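One structure follows; several queries about it will come next.
All protein chains of the complex are present and in place, except for one that has been dropped.
Then we have chain A:
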Amino acid sequence: MSDPGARVRGVATEPLIHARGLVKRFGSFTAVDGIDVDVQPGEAFGFLGPNGAGKSSTMRMVGCVSPPTGGTLRILGMDPRRDGPAIRGRLGVCPQLDNLDPELTVRENLTTYARYFGIPRKVARQRADELLDFVQLTERAGSKVEPLSGGMKRRLTIARALVNEPEIVLLDEPTTGLDPQARHLVWERLFRLKQQGVTLVLTTHYMDEAEQLCDRLVVMDAGKIVAEGSPRELIERYSTREVVELRFTAESQEGFADKLAGIGERVEVLPDRILLYVEDGDAALAAVHERALTPASVLERRSSLEDVFLHLTGRTLVD
């Protein structure tokens, strides 16, 4: 697949991240089970999946801290086994759990981290100030890390990941555990990075996050990739255009499923409601009323990535 961004940059068409049959095993447990991934320059690429799907293990391999058990992996055209330090020097990593330095101040966390990349002190100080401004933490520059809120720590971790002006930024569940305000602020900052041409690779199990940020994504389940495409493509392929949610007053929704059969492409019965996957919500609703069924409440909505996700990975809780 030719990517215009790659050609403009003058680099060969080789993707920034290239994985074929990538495997990660921990003892007898296979966390990542032979995945193929290509990430192009300037792209925002997402790994979606339930907990334990292998997203974080994949990220750690891409981040060159966890050696692959099998398969091919090339990052920035280099081999992680041999060129680990050189690759990591051009990556920014925002791990799932903040591992900021609790003995340093907010600003020192950035300047010290910059030194690990060999960035001169003066440049480090200058960049730290710019980044604190970028993530709106300038006022807390002299504070210790511990009293910061979850959202502030996350923003600081993101700022830290940018201190070496990376070409690829890896974000492992960047907004998990944040309140809505904090999430939107993080999204807005990530969107700005994307506009600056930084390649973003993120994992998430928030569908709105994936729809907001990702140009392309893969859905992982049990270590394998089960679907790939843009959010729009995935919705088209694995769901219908619209979804009608019906609630009936009877204790059990089960009995209504038969009566609804034939309306739309698929009928899904949940304990508290019935979902109709349809092309046209209004037409479907008219059909429901024609059958003399009167649900207590009706919700017509566009199909979302969440429908795709639940369809592909099931509704059973995996932990």
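One rule holds in what follows: a contact is a pair of C-beta atoms (placed from the backbone, for glycine too) under 8 Å apart; a residue touches a chain by one contact, two chains touch by 3 or more; residues count from 1.
Basically, contacts and distances are computed from a predicted model.
S.K.: Choose one: "Na(+)-translocating NADH-quinone reductase subunit E", "Transport permease protein", "Tryptophan synthase alpha chain" or "Protein translocase subunit SecD". The correct choice is the protein name in UniProt for the chain not shown.
M.R.: The record for the missing subunit names the protein "Transport permease protein".
S.K.: May I ask which residue of A:Tyr113, A:Tyr206 or A:Phe256 touches the chain that does not appear here?
M.R.: Of the listed residues, the one touching the omitted chain is A:Tyr113.
S.K.: Touch as defined at the start, partner being the missing chain; which of A:Lys55, A:Arg74, A:Arg88 or A:Lys153 qualifies?
M.R.: That would be A:Arg88, which touches the missing chain.
S.K.: Suppose we count only contacts with the excluded chain; which residues of chain A make the list?
M.R.: On the side of chain A, residues 26, 60, 63, 65-67, 84-86, 88-89, 91, 93, 95, 97, 99-104, 108, 111-113, 115-118, 160, 164 touch the unshown chain.
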